[in-house]
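Working notes, structure below.
A single protein chain has been omitted from the complex, and every remaining protein chain is retained in its original position.
Which chain is which? They are A and B, in the order written, and residues in each are numbered from 1.
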């Protein structure tokens, strides 16, 4: 594919920079994962689905310590990482709100905090309100840094679990048709997913968004440069009839100054029982969660509602990444 | 006994709805525990008192993960549950303040949160400010829900540990005389304890409360309907001379608008050294803690001061409940 346009969120450095020796070095940017790297992670994640408690596989990270360093709250992501570490026999040191409570309040830099915490833990899961924080942490850390979201920047484990869910639910990534719905301007997940999808052939993307939160030009240019077909559509029903995946997102209230505008945007594209009648029997609905009302709860019992399975896949992908970062001897990792 | 009057806090559904296969399904409402179920829990709790570190018994929940989901802070209850899980070899994912930090702030329903967290944990301990929350969680959860207090509603593990403490301290529940003292109007613990005590024969209950926080009529009617004798008394000394158990409670400042009224209520019924002289040598003083000054600290060294032992019993009862919820093969559970 053509080189990526500039802009940190869209830079694809190629996976090689990200791996060292037999281990995954850091998980900072989804753009660091090429197809070969994604394949390794997904192969491992598939194994993770079958890990049973009290087996040898469930103790592969025994003796390892993971610290979560969350400068911004995110119960879901934190618990997912902590569960992943626990399911592999590792130990967790937890920080629910490093921003408020830590030395940060006394003026310590993130770099100093990381150089201190790396004495206590074998890897650090960091969530920070500032874009680029995870990269800064990785630059000074002697232990793997896993980016659990850095403000408007990257959230690579979410992007990988989204892609993994499509692979698991539909059975393929080549030739997939994905309808992205909702707040596409601010949605970090859809932006990252576009980037990852661009590595696969014959992908078709539909953007269905209220005018005020349309997909931005940088992503469109990125897709075009890589030969990915994308279309802006205003009729969710038309897209639903053709898509393999409907990826719904929450309209983020906090982005709106005008509450009338918010209400209009929020109510525009709802996935409900009626829409599910149009959706192909083999298609699925995804959502990064939390959901407000953009998918009605009567859809939950439909077998094509994949969002809670998607959340569970986050566990498997994070288990895979932690194992690849910490455990010795992964002959599959491309060097 | 006669059927329970309406009102969710006072509904006794019978334990059978609560058990499935060989396990305890959920711990949501103390009213779900009939005498047979209570017997099973207490028999297990007694075994828990003898669990020693690094023994087979201390690893019965090895490989299991418990998540605490506390929308309302309660260090004591959270630590008690987390210690119980740890003492049985289980792993804990902790959430000190889910309300403030979680997706709840973005508008996620409790049901969605539970359906996400159940991917990360094998059981969920939930504390919530809203009555009925634990029941709502249990309705959608595929893993056991343990109610650690839902606002003015239920706090079943507290009720069970209170009953267990009476059994352990006095040696019986039949024919017991219990003086309940303090804030009986708002005290969730005394209300639940009344309900559980009503399953036993010849129980006698004394209510000793300042006028403004008297025991409510619903509980009195519940007791009457089940043939339990209850008396309202204004003289704590008289009650102390006759009771097997004095169950003291804190006057909850936050319930009062008029601070003079609060001060009067708070100072009215104090358990001190003088009162202990009247108490029978075989009787005990209980308190759900935290205490302010309704029991003076010079009572602590009296062997009849059972409140710190009561706190410890909470550990054993919660160990028992977690084991009954999670571990396989409990032939004793009534089906």
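Convention: a contact is a pair of C-beta atoms (placed from the backbone, for glycine too) under 8 Å apart; a residue touches a chain by one contact, two chains touch by 3 or more.
A quick note: this is a predicted structure, and the numbers were derived from the prediction, not measured.
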Hey, which of B:73, B:107, B:175 or B:267 is the one touching the hidden chain?
B:73
Residue of B:34, B:97, B:186 or B:224 in touch with the missing chain, whole complex considered:
B:97
Contact with the hidden chain only, please: which chain A residues?
62-65, 67, 91, 93-98, 100-103, 106-109, 111-113, 115-117, 119-121
Give me the chain B residues in contact with the hidden chain, please.
53-54, 58, 73-76, 79-80, 82-83, 86-87, 92, 94, 96-97, 250, 253, 289-292, 297, 308, 311-312, 314-315
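One rule holds in what follows: only the chains that are shown with their structure count from here on.
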Please compute the C-alpha centroid of chain A, do the same for chain B, then give the distance between them in whole Å.
41
